[in-house]
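Everything below concerns the one structure shown next.
Of the protein chains in this complex, all but one are displayed in their positions.
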Amino acid sequence: MAAMTDTKHATGVLASERPPEAAGHGWDPAAIRAQFPILSREVNGHPLVYLDNAASSQQPLRVLNRVERYLREEHANVHRGVHRLSAEATEAYEGARRSVAAHAGTRDPAEIVFTRGATEAVNLVASSWGDASIGTGDEIVLTKMEHHSNLVPWQLLAGRTGCKLRFVDVTPEGTLDLDDYDRLLGRRSRLVACTHVSNSLGTVNPVREIVDRAHAAGALTLIDGAQAAPHMLTDVAKIGCDFYAFSSHKMCGPTGVGALWARRELLEEMPPYQGGGEMISEVKLEGSSWAKIPHKFEAGTPNISGVVGFGEAARFLADLGSEAIASHEGALKRAVLGRLREIQGLHLYGPREERGRTAVFSFAYGDVHPHDLSTILDQRGIAIRAGHHCNQPLMDHYGISSTARASFYFYNSPGEIDVLCDGLAMAAEVFGGVA
Amino acid sequence: MAAMTDTKHATGVLASERPPEAAGHGWDPAAIRAQFPILSREVNGHPLVYLDNAASSQQPLRVLNRVERYLREEHANVHRGVHRLSAEATEAYEGARRSVAAHAGTRDPAEIVFTRGATEAVNLVASSWGDASIGTGDEIVLTKMEHHSNLVPWQLLAGRTGCKLRFVDVTPEGTLDLDDYDRLLGRRSRLVACTHVSNSLGTVNPVREIVDRAHAAGALTLIDGAQAAPHMLTDVAKIGCDFYAFSSHKMCGPTGVGALWARRELLEEMPPYQGGGEMISEVKLEGSSWAKIPHKFEAGTPNISGVVGFGEAARFLADLGSEAIASHEGALKRAVLGRLREIQGLHLYGPREERGRTAVFSFAYGDVHPHDLSTILDQRGIAIRAGHHCNQPLMDHYGISSTARASFYFYNSPGEIDVLCDGLAMAAEVFGGVA
Amino acid sequence: MIEPRSTTPGPIDREIPSSLNQLYQEVILDHYRKPRNKGQLDEATHAITMNNPLCGDVIELMLRVKGGSIAEARFLGRGCSISQASASMLTGRVLGKSLEQALELSGKFTHLLHGDGALLSDDDLGDLRTLAGVSKFPVRIKCALLAWNCLEELGDGTGADGGSG
Partner (left out) sequence: MIEPRSTTPGPIDREIPSSLNQLYQEVILDHYRKPRNKGQLDEATHAITMNNPLCGDVIELMLRVKGGSIAEARFLGRGCSISQASASMLTGRVLGKSLEQALELSGKFTHLLHGDGALLSDDDLGDLRTLAGVSKFPVRIKCALLAWNCLEELGDGTGADGGSG
């Protein structure tokens, strides 16, 4: 099976064998697409047009092959093993930590805790830091555009501790109302938890500003970077935050793995999160002591192959280069905005200009329900997402229950914008016109 | 790279293309080994002899290929998606749940919650069920042979709730002292959490008996099946327990995934575990309601490819057949026991007879420190584990700090027993004899 | 650098796939845009609200049962064209039926959606048969069944609150 697949995607394999070409210098869209085997798949007789990248991205051959090599040649349980495979697996695992640390913008790999994803990273902070530091009367400041993963863990914490949640308002343009933020910040604020980039609107929030004001008020800050890390906007040193959460599967890496970055001193102070193997220093029946960071927070056998792939994905993105990615995605973004504006009956949520947004587009299309639209586009091989995108409070804010969302990544091509627009035209036809 | 690897392991690929032969009827050791690419690797110029299966097993081509196909053809985020890839990914994910449910011995896939591994499964119960049900004065009965993953989460719970932990004693032969168990069980017992198979000693505990006595005392039961599930000893219906935890990576599946099985009524009653996407029904800023089981317990994007591989691993084991596995492993076990008994200076911990044990062998070898032994064996390509095996209290019980552990799986061959014994002889020579 | 706007390689197939034409028939779009019996039923004897886990859309179904048969049926809520059309048609087709008969109809409709072609000639289903095209779109079956799941819950008695909606 593996052999067959490889033959089918021969160009992809070739591309993977000359990374320098695909990486950096000249941006070769075809070579980059060829790195992603799934992009040459057909759906309903049409080439797949994958515009659901904000939900999960695809994996390039470099990552697939690195993981495969790990599984075929290096797998054993990590840490504490003396035999060769165990040493190799441990080196692969800890090497990935260094790559992910570099991606996050820290020089200290011990500041990277591997989790199942951004969701678990937030839960880890809510449970370990939150339960130890938060009490009745304390306040946590969130925003109305948070993903459920950066909202529900705090609701659960509020249920356990009696702390209060406050929510920064969102302007009609889909940006944060910073005046409202100032009003909410106060001496009871213990933490500000805010998304870096909105997964529904594409809004890029002014995280440095948000962090500075929080610190001035004496609050710590958690930035949800799930939608920023894929676009290489993550630099914890520049942002100045205290916690930063992100997921591998949205940035060309495997599912089931993500990272929490936190300042070393915080991690060192925080009590452990889950109990089990790997996270201990000494265990007695009566009680235990904990391993050093980051292992204190990584109980049990980790997602070793996932972490190895995550590290490779971080290196892959670094080789492409943040500027090249930004410039290609910027061009896509401009083009999409231009085209969507021309489409009758299409209402775009979030920033209507290029500035301060990513290439994630949530919209309403006349009275065509987003799920009907997605079904129709799927018949043309176009994958968009319909729904609340784990943003129900933001939907409520706009008085809607769902949107259609097309989210682009650097491997998307301008031609795919045409296909999307054509699909929208077809949907209008199916529905006998859109209002 | 993938293509190269395939050429190298050509026999493996062939084997994967005729599963019926490797599966069931005639047990063909060579065909089975050929399914595992890593087993044809060399270490230090010798064929790899992988005897660290209790730490983590290897993955067969069937699993590798299923995951690869998922990643190259089907990947998207699961649940709630309308487009084709999302539907396919969801079907692959939920199909895997059915396979894992069958492996666990339940007909109700909603009773399977996917976790990062056995460790997280135990932590989930300690956190969700434990925090809601346990208070000061309550008692949790554990045993002195628990893996840290089935001990530390309860220590942390005790720290949060003030409950008391009691520990069933271990006999010199490495079995549970059931009289002591009866003494400890009482009206304060709320939960008995016990391993099915000891990861250090190989002891198979009488779980049905343990569960019955616990239920008679009014306590619930959690069985840690991490070392039982790989050998197809898992049948929750027969065991009668309330919770059962196991890991994919010890049963031919990917890392980073495992399962908690629990009775439907319990799962329905239990409050959620982590907060985030997927686990909600409706989210408002002021509070949220939860999805039905099992999704209530699966916050955030799950380890989709890991789960898909886990399901394939369960099907792979089912195709091999529990009887065939038991009979092959039984033969290995007999042979190892016979050989180890002949070796001077070797002291075996745990059951000295075949009955009531698996093919996991912990031993001391004269005054050769286990880590020195592992280094020496590694030079012959033999991977054993040295250490406390996340069983420090059990080590304390025996007055030692570590053992050497050779753990066999169905893909090991009798010839590998010879290589191990030869390696032990060489170690004695290096150390100028063993006392 | 890429061009901000390029043409796709090769001509685009502009024809609407027949599966879509079968799914989004005019009757269905008409029910979607002009739903029948949408609104509050103040004298409801039975009422229940259910949600579609696929999308979070919600439908409330209200019935007035009098003398053993359904005298009035209305619905509220929002959702896609399929769920709205299906609910709208439901409120028409169940009139005059006993709850038992309505559940029988629900069973037939469910089979139709799962591809049982024989039911296409079952007149009891009436215009509901125009929804048969959903069977080609498995993820959307939940949409078509949303209102009917309400009906089944009501039929089981569990959802009846015997009072106003």
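In this document, chain identifiers A, B and C correspond to the written order of the chains, with residue numbering beginning at 1 in each.
Simple rule for what comes next: a contact is a pair of C-beta atoms (placed from the backbone, for glycine too) under 8 Å apart; a residue touches a chain by one contact, two chains touch by 3 or more.
All of these numbers come straight from a predicted model, not from anything done at the bench.
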item	value
Chains still shown that are in contact with the chain withheld from the display	A, B
Selected from B:T171, B:S289, B:S327 or B:Q344 as touching the chain missing from the view	B:S327
Residues of chain A in contact with the chain not shown	80-82, 87, 281-282, 291-292
Positions on chain B contacted by the hidden chain, ascending	27, 29, 44, 46, 327-328, 331-332, 334-335, 338-339, 367, 369-372, 375-376, 379-380, 386-388, 392, 401-402, 413-419, 422, 426, 429-432
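In this text, only the chains that are shown with their structure count from here on.
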item	value
Computed distance of Cα centres, chain C from chain B, in Å	46
Separation of mean Cα positions, chain C and chain A [Å, integer]	36
Centre-of-Cα separation between chain B and chain A, whole angstrom	30
Sequence positions of chain A contacting 2 or more other chains	44, 371, 375, 386-387, 392
For chain C, residues contacting two or more additional chains	54-56, 139-140
